[in-house]
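The block underneath contains the structure these notes are about, expressed in C-alpha cells.
Shown here: the complex without one of its protein chains, the others still in place.
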Amino acid sequence: MIKVGIVGGTGYTGVELLRILARHPGAELKVITSRGEAGTAVADMFPSLRGAVGLKFSDPKDAPLGECDVVFFATPNGIAMQQAGGLLASGVRVIDLAADFRIKDIALWEKWYGMTHASPELVAEAVYGLPEVNREAIRKARLVANPGCYPTATQLGFLPLVEAGCVDLGHLIADAKSGVSGAGRKAEIGILFSEASDNFKAYGVPGHRHLPEIRQGLAQFSGKPAEQIGLTFVPHLTPMIRGIHSTLYARITREEDFQTLFEKRFANEPFVDVLPPKSHPDTRSVRAANTCRVALHRPQGGDTLVVLSVIDNLVKGAAGQAVQNMNLMFGLDECSGLSQVPVLP
Amino acid sequence: MIKVGIVGGTGYTGVELLRILARHPGAELKVITSRGEAGTAVADMFPSLRGAVGLKFSDPKDAPLGECDVVFFATPNGIAMQQAGGLLASGVRVIDLAADFRIKDIALWEKWYGMTHASPELVAEAVYGLPEVNREAIRKARLVANPGCYPTATQLGFLPLVEAGCVDLGHLIADAKSGVSGAGRKAEIGILFSEASDNFKAYGVPGHRHLPEIRQGLAQFSGKPAEQIGLTFVPHLTPMIRGIHSTLYARITREEDFQTLFEKRFANEPFVDVLPPKSHPDTRSVRAANTCRVALHRPQGGDTLVVLSVIDNLVKGAAGQAVQNMNLMFGLDECSGLSQVPVLP
Amino acid sequence: MIKVGIVGGTGYTGVELLRILARHPGAELKVITSRGEAGTAVADMFPSLRGAVGLKFSDPKDAPLGECDVVFFATPNGIAMQQAGGLLASGVRVIDLAADFRIKDIALWEKWYGMTHASPELVAEAVYGLPEVNREAIRKARLVANPGCYPTATQLGFLPLVEAGCVDLGHLIADAKSGVSGAGRKAEIGILFSEASDNFKAYGVPGHRHLPEIRQGLAQFSGKPAEQIGLTFVPHLTPMIRGIHSTLYARITREEDFQTLFEKRFANEPFVDVLPPKSHPDTRSVRAANTCRVALHRPQGGDTLVVLSVIDNLVKGAAGQAVQNMNLMFGLDECSGLSQVPVLP
Partner (left out) sequence: MIKVGIVGGTGYTGVELLRILARHPGAELKVITSRGEAGTAVADMFPSLRGAVGLKFSDPKDAPLGECDVVFFATPNGIAMQQAGGLLASGVRVIDLAADFRIKDIALWEKWYGMTHASPELVAEAVYGLPEVNREAIRKARLVANPGCYPTATQLGFLPLVEAGCVDLGHLIADAKSGVSGAGRKAEIGILFSEASDNFKAYGVPGHRHLPEIRQGLAQFSGKPAEQIGLTFVPHLTPMIRGIHSTLYARITREEDFQTLFEKRFANEPFVDVLPPKSHPDTRSVRAANTCRVALHRPQGGDTLVVLSVIDNLVKGAAGQAVQNMNLMFGLDECSGLSQVPVLP
C-alpha cells in the first residue's frame, strides 16, 4: 500500500482527494495537515466522510510527511514550492495540485502569480501531469505539476488538432465555463450562493492565470514556441457546483477527417471519451468521475471547427487526475481507484 | 454472480440502479427493458454510463427476465403487480421499487393508488424492504416491496422513539422536504427547471400516498393498530436534485436518554449514522450514498423532540436500498456494492 | 417628497431598499452611508442600479443624516441602538431593519444577542413594525422596529388562530425554510454557492434569535404572557436566493370555520393574500413583491391545522415592509412604491 500524505486538506480539492483515496485499493491515507484545523477529525469538518475517513488533521509542523511515499499539495499557490524540495530530498514524491510547478518559464510564472518562485531549480524537473501527453515522463517523475482545471479541459479538446497542425494556431478561442467550486472553498462575497446562483458572467477576460498554462501546453503539442500560439481565453462562472465546459473554436488550415483524428488520438486513453459526431456532452455526464468527454462539430460545413470538452473540475480537473498521476508514478493500474460511475441526475 | 434484470430502466431509479450495479462485485446486469427505448443502447440514453454499461434496452415482450436471479421493477405503480407473479413462479426473485406491494391493506392501497390490485395474494407474502426493521424476513423473501423515499427517511427517524413507546403516537408530525428527482423523470410542467428552481412549496398536504405507508410502518414499530397512529405529513418540493430532509416532531410522554436510545438502536446498522447531539445533517452529506444520517434535538429542553433525518432519495430512498435488499436476499455482504463515499461538494 | 437616508447600504436589505425607493413616487434618496465603501458610487457596487441610483456612499461620520425625514438602518445588530437616539433628537424618524428594538424585554434581548443594549429607554418607545397588527401605532411612531423575516411569515400565519384563541398555544410548531439571502451578504463559508446549492439542512434548532421575537408577537396576539406560548421553531436553509416558506402546525382546541376566520382577519390587508382552501403557495408567487400569501389545511380532518405562509424575505420580510412602515409614518398611501408584480418565473 502506498502511504499517502495530503497537505492542506480543507479545500475542495482536498476533500475530493479524500473521497477518492478513501476507497483506493492500493493507497492508504496516513497524514493530512491543516494549520487551522489541527486536531479536528476530518469527518467532523466534512460529515460526508463519516465512516470513510478516520484521520484527524495534523499540524503541518509535526506531521510525519517524510514517512509517506507521496504527498499531495492541495494548498493555495506558493506553498508547495517551499516544501517540495525537502520532501523530495527525503525520498518522498510530490504531486502539486496548485500552480507552483506548472509553468516552465519562471519569469512568466512570477509575473502571473505575483510572487518570487522559491524553488526555480525544481521547476525544470517537474513533469506536467497530463497523462494523455506526458505519460512516460510521469511514470518516472519525482515531482508532478498537476494541471489546472481549465487547462485540462481546454488542452485535451485542442490536442488532436494542434498536434496535427491542421488549424490556425494564431487565432484559437477557448470560451470556458466553470462551476463555482472551481473558485475554491474561500469566504468571498462573489461566490456566495446569493451572488452566483441564477446568474452567469465572464471574468478575468483581460487575463487569467490559466492562459499561459494553456498556451505552454499548446506550444508543446505543436512543437512551436509559445509566442506563436494566439489564444483568446474567456472563462465564465456558471451556477453549478462542479463541471467545466470548454467550447473551443479553431479555424481549419488543412482538411482532415477530424472525427477520425480525435478517435485515433484518444483510442487508448482510459479517461478521454470521444463522442459520436454532432454530440453535445453535458457536464453532468462526467460528474464525480475522472472522465473527459469530447465532441466535434463543423457548423454548416464552414471553416471553423467547434470542439466541446467537458470534465468535472474537481476530478479530471484536479483530484482525480492527481490520483491518476500517482497510479502512474507507482506502477499501479492507471485506473485504480478511479472507476466511479458519474452521478446522474 | 447474481444475474440481474431491470424492468423500466429509463427513470431516475432505473439509471441509479445501473450506476450502482455497474460496479457491484457480485452482480451482473443481464437485461434491462423499456417499451419506448427497445434497441437503444443504455449509454446512448444516459451518456454518464458510457464505458460502464454496455447493454441495450430490450423490448419487455422478448426480454429473458426468466433467466435472471432477481428482477428489479423501476416502473410506475401498477406494473410490478402484473408481472411479479409470473417471475416468482419461474423462480426469479423480485424487488419492486414502486408501491405495488408496500401496503398490506389492499382496500387502503386501492383507495390511495386509484386502481384495483392485480395480485392481492402476493401482497401478504411481500416483505417490506426496510432492513433496519425487517432484515431477517428480507433474507428469506422472494418478493420485496422496496420502501418509498419519504417513508424511509421518516420511519428511520421515528423508529427508536416509536419502538420505545416514549412519545405521543397520536400527534406525530413529519415535515419532509424532497429534491425534485423524487418526482421522477416525467415530462411535467411543475418540475421544469424554470418552475422548480429558486422556489419552494408544499404539496399534497391534504393527502400524499406515502402517508399510509409511513403510518403502517409506525404501527408495526409500535405494535399498535394503524388507527392509533396520528401522523401529519407535509411534503415539500425543494430546489435541489437529490436528497430528502425529514424534520420530525414528537411529544415526549416518557423521559428517556433519547440520544442513547438512538445510538443503541442503530449501533449495528451499517447504513444509519446517528450524529452527535445538536447536529444538523445536510442532505449533501449523503449525496449519492446509501446512508441515512439522523440527529436529535430537544429545543429549550421542552417536551417536543425534533429529529432530523436525511437520505439521498435515489439511493437509500430507492436504488441503494433495493441493492441492500438484494444483498440480503442472496446472502452477500449487506454493504456489497454500496461503499460509495458521498459526493461533496 | 420624503427625504430618505440609509445607514449601511451594502447588504441585501440595503440594496433592496434602494431598488424599491428608487421608484417610490413620494420619497427621495438623499444619503446612503457605508464605512467601507465611502466615495464609491452605489451603482458601481451594484450594477443593477446603474441608471436608477446616482448616489455615492458617504462616510458615516460626515453623512448629513440629520437633514433626512427618515433614516433606515440596514446594518448589523447593535448599530442602530447607538445612533437612533441622536437622530430622533434631531427630529429624524428611524426605521431599524435589524433587531435592536424588536424585543421589549431588555434582559431577554441581551441574552439572545450577546451584547448590552445601548438605548434601553428607546426600546419601550419603539413600535414593532408589523402593520397588520400595529398599524395605528406605526402611524404615530418616531421609531419603528422592523420585524425579522421568519417572524413576519410566522406571525402572519399564526395570527388569526392565536387571536381567536382556538388552538393549543402551548405546542405550536413553526417549520420554516429560508432562501440563502436571509443569511446576509457576508463572506462566510457556509453560504457559499458550493456549500448551499443542491443541499438542504436545518440550523439553529437548539435556539434561533427569531424565537423570542415570534413568541413575543404571539403573546401579544393572544393577550397572554410569553411564558404561556410554547413554540418549537426550526429554521432551514434552502437552495434558493429569496423566499421564506413557513409551515405552521397548531392543534385545534375549539372548532371554527378556520378558512373564514383567515379571510375575515385579512380582508382589508393590502399585503396579505389568503388563498382558497387547500392551496399550496410557492415562494416565487411573491418573489420581489411585498405580499404574504397564506393557505390553510386540515389534513384528513384531524385535529391539527397546517398553515402555509410565504413571503419574500427581502421585501415583506425586510425592505418592503420597512417602506410600508415609512408610508404609514408619513401619511402616504400604504401601498405607495410597493406595487411591484412578483417576478415569475
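A, B and C are the chain letters, set down in written order, and residue numbers restart from 1 in every chain.
Just so we're on the same page, a residue touches a chain if its C-beta (ideal position, glycine included) is under 8 Å from a C-beta of that chain, and two chains touch if they have at least 3 such contacts.
All of these numbers come straight from a predicted model, not from anything done at the bench.
Within the full complex, the residue among C:132, C:198 or C:213 touching the omitted chain is C:198. Only one residue from A:35, A:171 or A:264 touches the chain missing from this view: A:171.
Considering the whole complex, the residue from A:50, A:185, A:210 or A:284 that touches the absent chain is A:284.
Mapped onto subunit A, the footprint of the missing chain covers residues 171, 173, 175, 177, 179, 194-195, 197-203, 205-207, 230, 232-234, 236, 238-243, 245, 247, 249, 251, 278, 280-284, 287, 297, 299-300, 302-304, 306, 308, 310, 345. Although one chain is not drawn, its touching partners on subunit B can still be listed: residues 12, 179-181, 183, 185-189, 191-198, 239-241.
Seen across the whole complex, the unshown chain contacts subunit C at 12, 15, 19, 22-23, 46-52, 181, 185, 197-198, 241-242, 273, 275, 279, 281-282, 284-289, 291, 293, 314, 339-345.
What we mean here is this: only the chains that are shown with their structure count from here on.
Placing every chain at the mean of its C-alpha atoms, the farthest one from subunit C is found to be A. Between the CA-based centres of subunit B and subunit C the separation comes to 39 Å, rounded to the whole angstrom.
Taking the mean of the C-alpha atoms as each chain's centre, subunit A and subunit B sit 37 Å apart. Counting partner chains per residue, subunit B shows two or more touched chains at residues 197-198, 241-242, 281-282, 284, 287, 345.
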